[in-house]
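The block that comes next holds chain A.
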Amino acid sequence: MAEMKPLLAVRAVTKHFTIRTSPVEWLMRVSPASLKAVAGVSFDVARGETLGLIGESGCGKSTLGRTVLNLHRADGGSVSFDGKEISAMPEAEFRPYRRRMQIIFQDPYASLNPRRSVAEIVGLPLRLHEGASARQAEEKAAEFLPRVGLSPEHLRRYPHQFSGGQRQRIGIARALILNPDFVVCDEPVSALDVSIQAQILELLMHFRQRYGLTFLFISHDLAVVGRIADRIAVMYLGEIVEIGPTAAILESPAHPYTRALLAVAPRLKRRAGTERVALKGDLPSPLDPPKGCRFHTRCPLAKPICATLAPTVTDLGTGHSVACHLHGGAS
Partner candidate 1 sequence: MSGAVAMNAGVQSPLALGWLRLKQNPMAIGAAMVTLLIVAAAVLAPIIAPQDPNEADLFRRLQPPVWLGGEWAFPLGCDALGRDILSRLIYGARISILVGALVVLIASVVGILAGLAAGYLGGWVDRVITGLVDILLGFPYLIFAIGLMAMMGAGFQNIVLALVYKEWVVPCRIVRGETLAAREQEYVEAARALGASRGHVMLREILPNILSPVIVVATVRMAHVIILEASLSFLGLGVQPPTASWGSMVSEGREFLLDAWWVSTFPGIAILVLVMAINVFSQGLRDAFDPRMQE
Partner candidate 2 sequence: AAGELRVGFSQDAQTLDPANHRNRETETIIRNLCDGILTRDPAMKVVPDLAESIRQIDATTWEIKVRDGLKSHSGAPFTAADIKFNLDRLTKENAMGGQTSPRKSLLGPVTGSELVDARTVRVKLSAPWAILPAMLPFQEMVSEAHAKKVGDAALATSVDCVGPYKLVEWRRGDAVIIARDPGYYGGAAAIPPVGPAKPDRVIFKIIPENASRVAALLAGEVDIINELPPSAIKQVEASDKAKVMAVNGTRTFFLALNMAKKPFDDPRVRKALNHAVDRKLIIDRILAGKATALNGVMSPDAFAFNDKLPEYAYDPALAKTLLAEAGHPNGIELTIDTTGAFKSTAEAIAALLARSNIKAKVQVWEGAVLSPMWATAEKRAERDAYFTSWGNGALDPSDIMVPTLRTKGRGNFAGFSNAKVDALLDAAETETDQTKRAEMYKEAQAIVNAEAPWVFLWLPQDLYGVSKRLKGWQPSADSRINLHDASVD
C-alpha cells in the first residue's frame, strides 16, 4: 500500500460495557462490572484499502466496527477519519460524516426493517442526507438497484419476499447508495450459503474496484478474509494480536493464535504436514480476561512469562506486527 495519510486512524480505542448494577449493589457501592469488549486497539486503514478483521465469536470485532462508526462511543483512544478526530464529535456535528461512513450487517434478516419496502429501505439514506422526497428517493433507488443485481421491479416488495442473498444485496444498496468513502462490513457473508456467499463477495469486490471504496471487513472465516483483504488484523479478546499484509499473515503467521486459526481452517486439500491441531478450551470470558497475555490459557507454546506480563507489539517489518512474547523482548 502506498504511504499516504490513512483514511481511518484508530488509536488505542477502548470500549467498555458496564454490566448494570442492581440497586442493592449500588447501595453497597459495588463498582459496576465492566466488560472490556475492545481493549486498546490501534490500526490504520488507507484510502482504497481493505482491512480484514478476524477472530472468534465474542472477541469484539463487531464492537470495534461499531465504535469506529460512532454507533458506540469509544471510552478511550481516538478515531480519526480523513484527518478529523470523530470519536468525540457530538452527534449533530458528526451527522454529515454518516453519509461517508457506512456499515453492512451480518444478519440479512434482522438488518432490514420488515415493515418497510425496498424502496423505503434503499431510499432512506437519500431522504435523510439529500432531503429527497419519497418520489425522488424511489427513483434514485430504482436506478441503483440493478448495480447490486436486483431489478427496479423489486422496489415495492418487502424483505420477507427475498432470499438471504437478495436481502444482503438490499443491505449493500442501502449502504452504498450515497457513495460512501468507508464501509464496515460486519460479517456480510457469514450467514449465507456457500454459493451465495461467493456472489456477495464478488459484488463487494466489484464495488470496491469501481468506486475505490475502503473496507473494514469483519469475518471469522480466514478463507473469506484472505480472499478479499489487503491486510489482516487478528483479534483475540478485545485486542489485536497480529496485523499484517494478507500474504504475510497466511504464509508466515507469527502469533500462535493465528497459526492455530490457520491450522484448523477446513481445507479441500490438506497440505502435507499441516495436521489439524485443535486449540484446547473455549474463549475465556471477556468479563474476566486472563492476566498477562490473554491467549496464554489456550496457547500451546505458553511460557511462564506469558501468564504474568502482557506482551508488547513487535514490528516484524513490511507492516507486519505481532503482540507475543515469542517475538522480540517484552518491555
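Note that in this section contacts are C-beta pairs under 8 Å (C-beta built on N, C-alpha and C of every residue); 3 or more make two chains touch, one makes a residue touch a chain; residues count from 1.
Basis for inclusion: all candidates are chains of the complex that A comes from, given by their letters.
Quantities reported herein were computed from a predicted structural model and do not represent experimental measurements.
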| item | value |
| --- | --- |
| In-complex contact partner of chain A, selected from candidates 1 or 2 | 1 |
| Residues of chain A that touch candidate 1 when the two form their complex | 66, 69, 71, 95, 98-99, 101-103, 105-107, 110-117, 124-125, 128-129, 149-151, 154, 156-158, 160-163, 166, 171, 174 |
